[in-house]
Every structure is written in structure tokens, then in C-alpha cells.
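Note that one protein chain of the assembly has been removed; the remaining protein chains are unaltered in position.
Per-chain numbering from 1; labels A and B assigned in written order.
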Amino acid sequence: MEPGLDASIALVAIGPFMAALLAPLVQRLTRPFGGWVLALVPAAAFLVLLSLVEPVLANGFVAARLAWAPSYGLDLSFFVDGLSLTFALTISGIGTLIVIYSGAYLKGHTHLGRFLAFLLAFMGSMLGLVLADSMLVLFIFWELTAVASFLLIGFDHTRQAARRGAIQALVITNIGGMALLVGVVVLRQIGGAWELSALRELGDGVRGHGLYGLALACILLASFTKSAQMPFHFWLPNAMEAPTPVSAFLHSATMVQAGVYLLARMTPVLGGTDIWSTILVCFGSATLLWGALAALRQTDLKQMLAQTTIASLGLLVLLIGLGSEAAIAGMVVYFVAHALYKAGLFMVVGALDHETGTRDITALGGMADHMPVTFIAAALASLAMIGLPPTLGFFAKEEMLLGAFGPQWLQGLALVVLIVGNALLAVVAALIAIKPFLGATSQTPKSPHEAPIAMLIGPVLLGAAGIVGALVLDWFGHTVLEPTASAILASPVESHLAWSINFASPILWLSVLVWALALAMYGQADRIRTLLNRAHRAVGWTADHVFDAAMFGLIRFSAWITRLLHHGRLELYLVVVFAMFALALLVPMVAMNGFAAIVQQGWPELRVHEWGVLLLAVGGLGAVLLARSRLVAILSLGVQGAAVALVFLLFGAPDLAFTQFMVEILSVIILTLVMTRLRLDERDPRPLEDWVRDGLLALVCGGAVSLVLIAVLSGTLDTSLSDFFAATSVPIAHGANIVNVILVDYRGFDTLGEISVVMAAGMAVVALLRTRRRKNVPVTSGEGEP
Amino acid sequence: MNTVIFRTIAPLIVGTMLVFSVYICLRGHNEPGGGFIGGLIAASAIAVLGMSSGRDAARRALRFDPIAIAAAGVLLAASSGLLSLFTGSAFMTSIWLYLELGETTVPLSTPMFFDIGVYLVVLGAISAIGLGLETDDGEGL
Partner (left out) sequence: MDLVLAVVVGLFIALGVYLLLSRALIRMLMGMLVLGNGVNLLIFTAGRLTREVAPIVPPGLEQAPGAIANPLPQALILTAIVIGFAMFSFLLVLAYRAYQTLDCDDTDEMRLAEPADAPNPPLSY
């Protein structure tokens, strides 16, 4: 491997993120060409990836590794094989066109820079996702795509529908994200490595493991949520609230294809079992049919495309589930063809919407005269979608029908579903290409005209690519299909794509059957739509509603919890606090048998004046408790404080006594100043049951403190620190007052913090007092406030 | 509280208390006392002055905003700790300097400046609180 390759591969994934940071600035500086300039980034990524085609063809794969957290054995490892390369090329190629398109589509929008930044960040996450080797890296990029798509879908955040679509996409795909994390960890436990490249060498080792079922369930949940398989399909149409370029990007080659990528990537690890094929084929079939029927029901062009995307995703999942060589080949060709035509069609619809002001299929007609280039692009893309030669779509259909051709019931099911599904999709494609463009010219909200070049280059290029790919079929089969399918199946695959037409082949006749079905249904499109809508109304209930109910239930539940815990009654909060306090003291005492440590002591030997001081303290406390007027309360507070000061004085702490006295004096002064304005009811107004509860709790707390203190006093005290201070105070610190030396020298840093607190308290008091005055005093007052 | 006797005596008391507070602060290293106690005494003195002559007179007597005094105290305490940087030792390592002035020796040290900082902080913060509350005499806080 040549040096620098590591960095360049990592840069493909990380570069777009860096560009995203700069995007708003670049957009502002280069307006109105921001889209063109920023498109250089994905274009560069595309070129770097193209340069990897040769090495991948030669070696099968290219790996890159950057140290991340080596002590944990974690690397930012990247891995490029045919599968990654096909996805990454599609992403960066279509991404380039999308960025150019966005610049024109959102021209003059206030937040165009932000939009481009989100778009680039999304592209970076997608590229990282498909290039990742370490499953953890894959997970991180997987989650990044969710975040970036949330931002993109909710870009128009002033509309509730956009917010809802964004939240829905985030929630649904993040359920899958969590499942992916679990699945990744389980796979690590099974395989002993984070790297996908190492994992797929294990083969049957994973499939035979006891945890296979769990890993499979997690990975499938992740894929199905991301790729909008039934029953998680409903987020995708709602994500259409995003600006059209986002839909074109997310729903052609990126976001929703991440799940397909994951399934393809996991095929050599988890695939090939009966349960794998059954689940994938069944869910894929259901999704394909549902999406295709739902597309026919719509009249909004963008919604039609969204529903066909669901159908196409189901189709891809179905093909992966079949897992035969032909099915996988069909999946690869279909993925490329779909990415090209779907992105193109979305861009066409965006251009129609942009230039005519509507995207309702029943309100549009005859636009081919006004927008000829757009029409050509739409026709090219639709040809591929219908699967007519000479497009890639035709070969995709041939391959997939071939892959489903077989004796098993699963294959039979798949074949029927594929024929019906493809016919339905062909109808939708024909509708989109013909209805708005041909026929009588209709009145539109805006006077229609051709879209700007930046909005045409994408659909035209993509539509052309779908045909060119088919014209250079041998090259396509050799450089795209073979390495990709080989990577998915982990065994060499021969491409047998060919232009020859064999009338003896049943596949050709099946194709013809698809077209015939489509043609028959096209004539009845309006009637089918009416029927489907009637059925839809009859059910009147969708997964969408379930999601709303779940979300609102969550909100109600959290409101209930909040009300339960945050009831707003201070004394109950404090009851909880002090009850915990008592428990924290008493439980260890009981558990560690602290009571045994209490040594029996005789009658305490206290001198008369010591008894006097203690009685004074107790008397002061009693007076505080019983005080019925402010004056008595203040005075009794002073008494207990003075008693504490006397205790300090009697037991060898003159500094403390001194300080305590001063504080008591100041407290009394301040209390007198404030308390005269506060009301003190004669009796504490608490009801009897509160009185009992509070009294008991207070006694328990006090008793617990006393017990713990007695237990502590019965033990021995480690005085080494105090002894050190006492011994070194004069010789080292040159101070005879040990307490003061500790304060200003040994523990000076501590004291520095404490005086800062004192200062902060002073500032807070002054601030509180000043705000009050400002409120009362009119602005004109000339009071000289320092 | 605004009696003639109190108003007349108060400046005397205040002056005595302030001098005493400085004495208590400075002797604190070897005998009971120190910045905390000294500061509290000085703050009480200011509070007494405020009660007798009104808070404006007390503010004028202080010359500086009490919070500024407190801030200066924190600054002094912190910078006295920083002096040890010049001797290449850790933050707050104490430095002692004995000044020979004729017959007596005056010991200067960083802990002493630190203690003066403490004194200023306590004086400033507490008198800010006290004067702030006295302000409202008559008219509500």
C-alpha cells in the first residue's frame, strides 16, 4: 500500500465535515456561485474514489487505518472493497450534482449556507458509513447520518409538518441505531474483532453461534428502520417535508440505502440461513407492494416518488434475501440504476415545482413545450424506471427476475411480487413522465419556464448515465458489478450481462408480461387511485397515527412523572432530603454494628460553669423554638450563638469564640434590620399531622447525629495531620498561632477560595438589593448610586 | 438610634474599633486574632457608623465601594501567593523578609499580606451587606 492512502481515504469521509464548517462562509463570499464552488468538495471525493477503482479491481480491497484510541485497541479503520466503492461513488457523484442543484433551488434563501453545510455534513457521514471497517466507526457515522438528516428534514423548521417529519425520522432511525449498537457489540463478542473485514472471514462461525439470533434481530431492526421497511415505512413519506434536493439525495442513494448497505455488508456474516432469507423476502415483498400501491394513490408528484422509494427499498431487501448470485447481481445493478433515476426524477419534480408552483399531477399538463430539457431528463429517468432497453433499469429487471426464478416457494413468491411490483412501479414512472409534460397545457400558479442550468445539469447527466451505463455494459459488468457482487457474496462472481436477446429465455417473456401489466394498469390509473383512496379511508388508521399516539403518550407520561416529583411543595422536598440524611447516617451504623463501638461511659465530669454554658445553649434553643415575637426570636438566637461561642472559649478555641461573638453581634444587627419587616406569626402555622411528622423527623435526625458522633468519639482519632501542624508551625511557618498559620499558610489556597465565596455572597446581596430599588424608583431619579 | 449621645460617641467608638481591628489582624499570626476576626470587627465598626450617621456618611467614610474593597482583598491574597513564583517554588509557598529598622526587626511575609487580603474581603463584603440593609431605613429595601 502506498503511503498517504490512509489519509486520503479517511479524508473522503472527514473532508465534507470540514467543508461543512466553512460552507456558510464560502456561500456568502461566492454568492451566487456558492453551490458550484462547494460542489468541488464532493467532486474531489469522487475523483479520489475513482482512483481507488484500479487497486480494488487488482486486490479486491484497500484498507486504511488511523490510530484512534490505541490503548483500547480502537482504530479509525476504513476499508474499501467493491461494495463500499459502488456506494461511495454513487453518494459522492450524486452529491456533487445535488449541491449544484441546491444552490439554484434555494437561491436567495437566507439560510442557504446553513443548508449546504448540513448537506455536506450528511454526505460526510454517509461516506464514512460505507467506508468504515470498524463496526464502531460504522455506528458513529450511522448516528451522524441520523442527526444530519434530522437537520435537513427539519430545515424549514417554522412549519410544524417539517418538525414532525424530522422528529419522526430521528426517532425511528435512532431506535435502529440503538439496535445497531447492541448488534455490533454482540458481533464483537461472537467474532472477537471490531473489524468487518475480520468478521466476514469467520463465515459459519457466526451463523452457528448461540448469539446469532440476537445479532440478527438487532442488525435487521437497524436496517429495517433505516431503510423504511414495513412496519417502519411511515417516516419516509413524512420526510418529504424537506426541500426537494434533500429528498433527491436522501431517498436515492444515501440515507435510506444505509440499511440496504448494512444488509449487503452483513450477508457474508449473517446471511444464507433460512431465517435470514425468509424474513428479508417476506418483509421486502410486503414493503414493495405497499409502497407501489401507495404511490399510485398519491397525486402529489413528490409523494409518489417517496412511496416508490419505499417500494424500491423493499425490492432491494427482497433481492438480498434471495441471496443467489443472480439476485445479488440484480440488486447491484438495480441499486445503481435506482440511484440514478430516482435522484433525477426528484430533481425533475423539484424543477417542476420551482418553475410552475405546483407539483400536483392532476394540475399539470403540457409542460414539455415550456420545459423541454426537463422533459427529456424526466423521460430518460422514467425509461430506466420502467425498465425499458437501452437503460440499466432493463438489465436490473432481467437480473432480478432471473434471480427469483427457481423451484422453492420463496422464489415463487418473490417472482410474483417482483412482476406485480415492477409493473406498478412502471405505471408510476409512466405517469410522472407523461402526465405533467404531455397533453393539453394547464394553468399553473406561476408562468412556467425552463429551469436554470444548475437545476438541469443533474437530472440530464443522471438520466444519460443510466443509458451510458447500459451502452458500456461489459465495462459496467467488469468494474462495478463483479467487485460489488463478489464483496457481498464473499466469493468471485462472473458478470454475464449481455446485449444479446434470446427469445427462448423465459425471462424475456416475463419482462414483456411486466410491461403488458403496466400498460393495462396505466389506462386505469385514475380508477385505481380512487379505489385505493377509498380503501385507505375505510381503514382510517395508519402506522403514522400509532407513532403520534406513542409520542403523545410519552409526553403525557413525562408530564405525570414531573408532576409527581416536582410538586412544588418545599417542605416535602426537605422532608425527603432529611429522611435520606437520617437513613444515610443510621443505615451504616446498623449495618456495620456501630452501636457496639459506643463505649460505656460514666457520669460525665463537667465543671459547674461548663454545665451552665451548655444549659444556656439548650435554653436558647428552647426559646428559639417557642418564640412568639420577633424580638424574643432574635434575642434567643443571639443566646444560643453566644453559648456556642462560650463553648469554643471553654475548650481552647479563643479564635473561634472571638469570631463567633462578632458574627452573633452582626447577625443580630442584620436580623433586626430585616426582621422588623418580615412577618413572624405567633405560632408556627403547621397542622397537627405535619407537626408530628416534622418533630419526629427532626428528633430522628438529631438523634442520628448524636449517635454517630458518640460512636466517632469512642474510636481513636488520627491526629497525624494536627500533630504535624503543631510541630512545624513555629520552625517552618514562623507563626505561633497554629490556627492562623493553618488558615493563611498551610491551607492558604483553601482560604483563598473561601474568601472568594464571602465576596461573592456580598456581591449577590448588593445585586439583590439594587434590582429591587431600580424597580421601585422611576428612571428619572437622580439617586447617586455608587 | 439617632440620638445625640449616640451620634456624638459613635465616631470615637468607630475609630477605636478600626484601630483595634488592624491590631487584631496583624497580631494574628502569633496570638489569637487574624484577618477574619479583624475584618469582622472593622465591618461592625462600619455598621455602627452607618447606624449613627446614616449609610451615606458611612460610604463616604469608606471612600471606596465596599465590594471594590473586597475584590482588592481577593486580588491581594491571590497575588501574595503568586510571589512564590519568583523563587521558583509552588503557588503560595511563603516568603519571609526581615527588615532591620534600627533596634526592631519588622518581619514581612507573604502570609501576612494574605491575611490582610482576608481582612479586606471580610470588611468589604460584610459592610456591603450591612450598609445595603441599612439603606432602606425608612423607605423599604
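Assume a residue touches a chain if its C-beta (ideal position, glycine included) is under 8 Å from a C-beta of that chain, and two chains touch if they have at least 3 such contacts.
All of these numbers come straight from a predicted model, not from anything done at the bench.
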Which one touches the absent chain: A:F552, A:F595 or A:F749? A:F552
Quickly run down the residues of subunit B that touch the omitted chain. 30-32, 34, 36, 40, 122, 125-126, 129, 132-133, 140-141
Which positions on subunit A touch the chain that was left off? 160, 163-164, 167, 551-552, 555-556, 558-559, 563, 566-571, 574-575, 578, 601, 604-606, 610, 614, 617-618, 621, 624-625, 633, 637, 640-641, 644, 647-648, 650-656, 659-660, 663, 666-667, 670-671, 674-675, 677-681, 684-686, 690, 694-695, 697-699, 701-703, 705-706, 709-710, 712-713, 717, 719, 721-722, 725-727, 729-731, 736-739, 742-743, 747, 750-751, 754, 757-758, 761-762, 764-765, 768-769, 772
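We take it that only the chains that are shown with their structure count from here on.
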Where the centres are mean C-alpha positions, what is the separation of subunit A from subunit B, in Å? 56
Touching residues (chain side subunit A, partner subunit B) in the complex: 654-655, 658-659, 662-663, 665-666, 669-670, 673-674, 677, 733-737, 739-741, 743-745, 748-749, 751-752, 755-756, 758-759, 761-763, 765-766, 769, 772-773, 776, 786
Contact set on subunit B toward subunit A in their complex: 28-37, 40-41, 43-44, 47, 51, 59, 65-67, 70-71, 73-74, 77-78, 81, 91-92, 94, 96, 107, 109, 111-112, 114-115, 117-118, 121-122, 124-126, 128-130, 132-137, 140-141
